[in-house]
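Yeah, one chain of the complex is gone here, protein chain that is, but the others are all in their spots.
For clarity, chains are labelled A and B in written order, and residue numbers in each chain start from 1.
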Amino acid sequence: MNSKILNELCSHCAFILNDAEKERMVADLKLILEYVDQVHSVSTDGIEPLVHPINIGYLRMLDEPETSGHENLTQSESIEKTDDFYVVPKVIEP
Amino acid sequence: MDPYQSLKQLRQLLESKQITAEELCRYFLDRIAQFDQKTNSFVSIEPENVLAEARRADKTIDQGINGQLTGIPVAHKDNFCVQGQQTSCCSKLLSTFIAPYDATIVKNISVEGGIYFGKTNMDEFAMGTSNQTSAWGPVRNPWDLSRVPGGSSGGSAAAVAAGFVPVATGSDTGGSIRQPASFCGVTGFKPTYGRLSRYGMIAFASSLDQAGTLTRTAQDASTMFQIMQGHDPRDATSESSRSNKRVSVKHPLTIGYSASLLNDLDSDIIARIEASRETLERLGNKFEDVEVFDQDLALSSYYIISCAEASSNLARFDGIRYGTRTKSPSSIQELYENTRSQGFGDEVKRRLLAGTYFLSNNSPENYVQKAQKLRRMVYELYQELFQKVDVVLAPSAPSTAFRLDEQLDSTDMYRQDRFTVPVNLCGLPAISIPCGLVNGLPIGMQFIGPQYGDELILDVAYRFQNETSWHLQRPRL
Partner (left out) sequence: MSNMDSNWEAVIGLEVHVQLNTRTKLFSRTRNGDVSAAPNQHANLVDLAYPGTLPVLNQAALTHAIRFGAAIDGSLARVCSFERKHYFYPDLPKGYQISQYSQPIVGSGVFSLWFEDGHTKAVRIRRAHLEEDAGKSIHDRLPDSTVLDFNRAGTPLLEIVTEPDLRTPSEAAMFLRQLHALVIWLGLGSGNLYEGAIRCDANVSLRSQGNNSFGTACELKNLNSFKFLKNALRYEIERQDNVLSSGASVRRETRSYDPMSGTTKSIRKKEQQREYRYFPDPDLPPIPISETTISEIKTSMPELPANVRDRFVRNFNLTPDKAYRLTLEKPLAELFEATVKSCKDPQATANWILGEVIATRKRKQYRAHDIPISARQLSQLIERVKGGTLSFNAAKELVGRLWGTNQDLDQIIKTHDITQISDSDQISHWATRVVEENKELISKLLNGEEKLYEYFIGQVMKLSHGKANPQLVRQALERLVSKKDKHNSSENDD
């Protein structure tokens, strides 16, 4: 963990840190990694990853439209809308 | 009026019209107004709405068509959506978010007449074990205001402990119901993963999150559980309505116990748990020594998985469609970065960065897969274990509530969860109940059940509480 990796992580997370925060965060993350790195010390050969803790009912939905769920979409004042469109600063297409 | 009455007692008072719902609610509102500036357990409460709802409840009581909770106050942790109400997860990013819908469990409670009493404080996005990461300020433990209530459901635990409400909902991703229950001397129940719908509960780590309750007693937890549980067609991880896997209730039990777990605990705490063990034996239960999974490995695996899932789940908070957007951003990049930089607190950022790292190609090995493999090892260990024993008894937390000014570094703070996370990794039910006081502070222990053994652990907790009075202890406010 170093400041270069941290910068990449920040860009993936879409937030920024000031220099003091960065310094602190690098130290914290180092500590965390030191702790969790112990997982690599255990052999897990032949073991399937467990993603879902429980076997459940394999729910699927019927292909029938439902009209509720559109109403009451109250926005805070900081969210900008025009003519039912959400508005954001111009996205420059590459 | 005693603020610490059970749901059953409150219901009798209301049905026999010894008190009206309006009077009852006014009583609790007054109590909150009087004492909550000390604990800061509520983050939003609208007395006029509460009283209006209470008056409606009185009408239904008059008509004799009341539900199981008619007129009874229920507070919700601030990560449950309640239609028309602020639902902020105690984050600045959602400080202006008004939920446009009810979470399924919120709806289930209101269908039974429960009165929505307000939102309780929590760690931001449920990430924390001390309730100090809330954007609305920390919660203080009603037993000692210089101490934390535990987290992340600290507001709910404190509110129930302080007699502000008879019941509050909570959520438990790695111990967030049970550890604060232990710190605040209340009953904290985390059901089997999938038995309570997650729809409308703002996700922290989807494969670990489970809604539950903080109550005075196991009996109240059971009542709430019956009301809140059930299949939800809006949650693909919710228990199937056709599921027939319930573990039936029985007595006496074979209880698994691992003395080695207690090694590094304070001797006063060990003494309380040992004493509880004797009580349980007196009740006819047998104890069997069991091996549990290496705590630090399980905790590491939990930490990797929960951060990875969180980094994904919280990507939706971009300030574009809801929430608090940064003021007049000049570019889309600025909109994202300022909204999220200003909106998220330190602990959340730390976990999102860690989670992103675990998922990224930067890491030398695939952390997440490795953690999921370890997760399976924990899971299989518990499966085997429940072939031999009916339930497991374990501490809920490694200590009593610590002081707000105690400086714990990240990993020490995370190690608070070491008794609780294996339960979440395996989707097991667990209930934390008070088992004593140490230096005037409550301490809890937990019963852990096999999957779908919810009723079983509720029953053993109920029997224990019938024999003991630790759950009846009250803090002095």
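The rule is short, and it goes like this: contacts are C-beta pairs under 8 Å (C-beta built on N, C-alpha and C of every residue); 3 or more make two chains touch, one makes a residue touch a chain.
This one's a predicted model, so the numbers in the text were calculated from it and none came from an experiment.
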| item | value |
| --- | --- |
| Hidden-chain contact residue, picked from the options A:N2, A:N18 or A:T82 | A:T82 |
| Among B:F164, B:Y199 or B:F293, the residue in touch with the chain that has been omitted | B:Y199 |
| Chain B residues that touch the omitted chain in the full complex | 79-81, 87, 89, 94, 97, 99-101, 103, 198-203, 205-207, 233-237, 308-309, 311-312, 314-318, 320-322, 332, 336, 356, 359-361, 368 |
| Chain A residues touching the omitted chain (full complex) | 12, 14, 51-52, 55-56, 58-66, 68-70, 73, 82-91, 93-94 |
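Assume only the chains that are shown with their structure count from here on.
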| item | value |
| --- | --- |
| Complex contacts: residues of chain B adjacent to chain A | 83-84, 96-98, 100-101, 192-194, 207-208, 231, 233, 235-243, 296-297, 300-301, 303-304, 311, 315, 318-327, 329-332, 334-337, 340-341, 344, 346, 349-350, 352-354, 356-357, 360, 362, 365, 367, 369-377, 379, 409-411, 414, 424-427, 451 |
| List of chain A residues in touch with chain B within their complex | 1, 5-6, 8-10, 12-17, 21, 25, 28-29, 31-33, 35-40, 42, 44, 47-54, 56-59, 61, 69, 71-80, 86, 88-91 |
